[in-house]
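Removed from the display is one protein chain of the complex; every other protein chain stays in position.
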Amino acid sequence: MRLPVPLSGVVPPLCTPLTPTGAVDDRSLAALVEHVLGAGAHAVFALGTSGEAAHLSDAQRRAVLRAVVAAVGGRVPVLAGVIDMSTARVLDHARAAADLGADALVATAPFYAGTHPAEVADHFRRIRAAVGLPVVAYDIPSHTHTKLDAPTLLALAEDGTLAGLKDSSGDLGALRRLLVALRARGLDRTFAVLTGSELTVDAALLAGAHGVVPGLGNVDPAGYVRLYGHARAGRWEDAAGEQDRLAGLFALVDAGGVGEISGGAAAVGGFKAALGLLGVIECAATAAPQGALSAESVAVVRRLLVEGGLL
Amino acid sequence: MRLPVPLSGVVPPLCTPLTPTGAVDDRSLAALVEHVLGAGAHAVFALGTSGEAAHLSDAQRRAVLRAVVAAVGGRVPVLAGVIDMSTARVLDHARAAADLGADALVATAPFYAGTHPAEVADHFRRIRAAVGLPVVAYDIPSHTHTKLDAPTLLALAEDGTLAGLKDSSGDLGALRRLLVALRARGLDRTFAVLTGSELTVDAALLAGAHGVVPGLGNVDPAGYVRLYGHARAGRWEDAAGEQDRLAGLFALVDAGGVGEISGGAAAVGGFKAALGLLGVIECAATAAPQGALSAESVAVVRRLLVEGGLL
Amino acid sequence: MRLPVPLSGVVPPLCTPLTPTGAVDDRSLAALVEHVLGAGAHAVFALGTSGEAAHLSDAQRRAVLRAVVAAVGGRVPVLAGVIDMSTARVLDHARAAADLGADALVATAPFYAGTHPAEVADHFRRIRAAVGLPVVAYDIPSHTHTKLDAPTLLALAEDGTLAGLKDSSGDLGALRRLLVALRARGLDRTFAVLTGSELTVDAALLAGAHGVVPGLGNVDPAGYVRLYGHARAGRWEDAAGEQDRLAGLFALVDAGGVGEISGGAAAVGGFKAALGLLGVIECAATAAPQGALSAESVAVVRRLLVEGGLL
Partner (left out) sequence: MRLPVPLSGVVPPLCTPLTPTGAVDDRSLAALVEHVLGAGAHAVFALGTSGEAAHLSDAQRRAVLRAVVAAVGGRVPVLAGVIDMSTARVLDHARAAADLGADALVATAPFYAGTHPAEVADHFRRIRAAVGLPVVAYDIPSHTHTKLDAPTLLALAEDGTLAGLKDSSGDLGALRRLLVALRARGLDRTFAVLTGSELTVDAALLAGAHGVVPGLGNVDPAGYVRLYGHARAGRWEDAAGEQDRLAGLFALVDAGGVGEISGGAAAVGGFKAALGLLGVIECAATAAPQGALSAESVAVVRRLLVEGGLL
């Protein structure tokens, strides 16, 4: 299906359920799709950071996208992450995603090797030119160690290279300046700004963002849909109240943060533990070499779900 | 005067006008105080980062504080920055500030040498114990290279060490989690959360912050007072509109950002150039060794003031 | 062929010559292999950072390795880079490298997503277990944003997971502490420490390193072989003199460093421009989206080759 112009609303970056032996669990993935669509999500994003794209083989990536496209069945757009180190590799993912039925691509700046903004712009232009799908830029400097700057984004919005931005930079000040600049050029009508910062969605929407891509939206999609609805209706204090509740729930990303585990593994592990406890997915395992949550950590997740009214 | 509990509203971090030979310009400083108080500022903060505290000698710091206390004349509280590398040096500044009539102290974590959170907590406790003034923690990791973490801040709020936080970290997600945690403990009634991020004040207030310490509030204090008023009255879209206008004006921090000048010098130089063009201060010079804005840069500042409706 | 235990000597990380249309240029790659083997290189390393592994598709990586293995023809060991974001993807590269005839694997820590040292150790253990080839750890925190720590490396040396380390961290102090610790355990007889820092090879050898993997060794392999020979013979001041000459030549990595080009592209572009001027490879193009050296930059490269006695 065609991506709305501009894309808006709640777009959960789907977790990738795995079996105990590490295979993609299609059935749980389909259940997760129902979980978020049933709550009113406006699109889904497969193979993002929450989807452990970094940890999946190419074959697993294809399996995930195939399963998501099948499960969604055209009800909402499917955005496909094509995260990789540089242009040639991203192009391979992009062609595969197009073949598998994705409706749009989500690509980061190149990483591992450093980049110049002109090289970043060239990267996105080559992706757009090679594959007939809208391209959303994914700004995640904590992972790519490059911040997409406003002049580059404005140029790529203006010339039609990019259909939007998923901003996971955490820099809401820069995002506001970008939104003001987009509106001054009339580009906010075609270029979608989506925040990936789960804890400041009310703020991003108040500043004019079109939507949100919340990792925590795997666990509580209904909360984000309510938050979005409050914001669209101008009920800002209700939006803030819902955001506060979600900020409390967000503590589940820290539940596993003791022991021999990275912060990212703890976060995704927390989401998956919650999805397991909620009965959405069968197995909460994360991909190797990520550490696993301890039983104590899972107990904290359970408590947070109860406190957040989800269990 | 006693600091309100909790401190709230618009608290401009005053620039330090200098004469062409680099001395503190008391008359311009007094005029700047009138500029912000006339616009309705609720307190003033002397000797912060916008006040070029890093670039002033101890004698100049005392001169600034003396002039500000005199100019304010008890109409609003005066917060005094006591920014320095470590505890012993901060204590010297703190005692001087108390002697000169400051109403509260604003202190960062130690810097230059690294720190452990327990050492940071000890640092703030020693300041609080030594001087009979409320202490506000100043979180500015871009300058100190230490982020004040939530457990430390909550402990120091709980035991009365800190009267508040000036958050210049730019991390609104962390700020929201802190606000939720403060409210859960009832500490939001005594501990003031002030954002130092000029571009997301509407967002911080929506999230429950008590006020704002905006560098740009030197130039347009009335804008921030209006923004604050809208927020307090629940007119969130008006607040966002005002914030958008201020975000456009904020471009003056970049006006000088070409040539042989640091980002910080360009920002403070932009504020001072604007204050000069508005007729508030006499000389826009910044302290050595900071580079100066070119004539072209000053012309950009002028254009931005016109576009922002200030000139 | 079996990797020597421990591996030692000069191991150039081969550039990947490309045709003007971006295909792997087998003939130039074979000529580059002759260039370095003719100079006395003790092994070669394909698909490292200098080999633009980050910018090559999987098919191109396989083409490179196939061409290198064929060109080397068993005269020296071929190490194959298997650089990728995480374990599953590295395993795919590792199996391909084994099939294509590589003699050892060179793997970084996972990147993009963060890691915990225990996860890094698990990553290397899984690679070692899955493929019957020696594994060399590649420490390049400028690119992976993880520093391999000494306790992890010592554990992986001790249990036989790792056959060595390519240290491109630039932290010679840490390297010395590691070397002292390896010797104290007798592990220096089986675990090879290779420095990737082109400018401190004399120092690393004096500290006990076994060899060097110099990007600049593409251009001047004979210089590094001489340096290595001086060091092995205890002629330390001759080694330092040769190192000084190479440090002057190293300026070619900066030749392209103006204009719209990243530092990495300028470095590899400088190596390739030099190889083109020396008549070793046909085309100096780098892979997209990297910027190209200007004619002025190439003229600087030419001058440096003349000054360095290579042209």
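As written, the chain order gives the labels A, B and C, with residue 1 at the start of each chain.
To be clear about the criterion, contacts are C-beta pairs under 8 Å (C-beta built on N, C-alpha and C of every residue); 3 or more make two chains touch, one makes a residue touch a chain.
Owing to the predicted nature of the structure, the values given are computational and were not obtained by experimental measurement.
Chemist: Given the contact rule set out at the top, which of the displayed chains would the hidden chain touch in the full complex?
Modeler: Across all of the complex, the chain we cannot see touches B, C.
Chemist: Which of these, C:Arg27, C:Arg75, C:Arg177 or C:Arg232, touches the one chain of the complex that we don't see?
Modeler: C:Arg177
Chemist: Which of these, B:Arg62, B:His123, B:Lys166 or B:His210, touches the one chain of the complex that we don't see?
Modeler: With B:Arg62, B:His123, B:Lys166 or B:His210 as choices, the missing chain is touched by B:His123.
Chemist: So which of B:Val10, B:Leu194 or B:Ile261 would be touching the chain we can't see?
Modeler: B:Ile261
Chemist: Provide the residue numbers of chain C that touch the chain removed from this figure.
Modeler: 170-173, 176-177, 179-180, 197-200, 202-204, 206-208, 234, 236-237, 240, 243-244, 247-248, 250-251
Chemist: On chain B, what residues meet the omitted chain?
Modeler: Per the touch rule, chain B residues meeting the hidden chain are 49, 52, 54-58, 60, 83-89, 91-92, 110-120, 122-123, 126, 143-145, 260-265, 287-291.
Everything that follows uses one rule, which is that only the chains that are shown with their structure count from here on.
Chemist: Grab the C-alpha centre of each chain and report whichever is closest to the global C-alpha centre.
Modeler: A
Chemist: Since chain A and chain B are copies that touch, is their contact same (over half of the numbers shared) or different (under half)?
Modeler: At the contact between chain A and chain B, which are copies of one sequence, the residues are largely the same (over half shared).
Chemist: Quick check: how many Å separate the C-alpha centres of chain B and chain C?
Modeler: Spacing between the chain centres: roughly 49 Å.
Chemist: Based only on mean CA positions, could you tell me how far chain A sits from chain B in angstrom?
Modeler: 35
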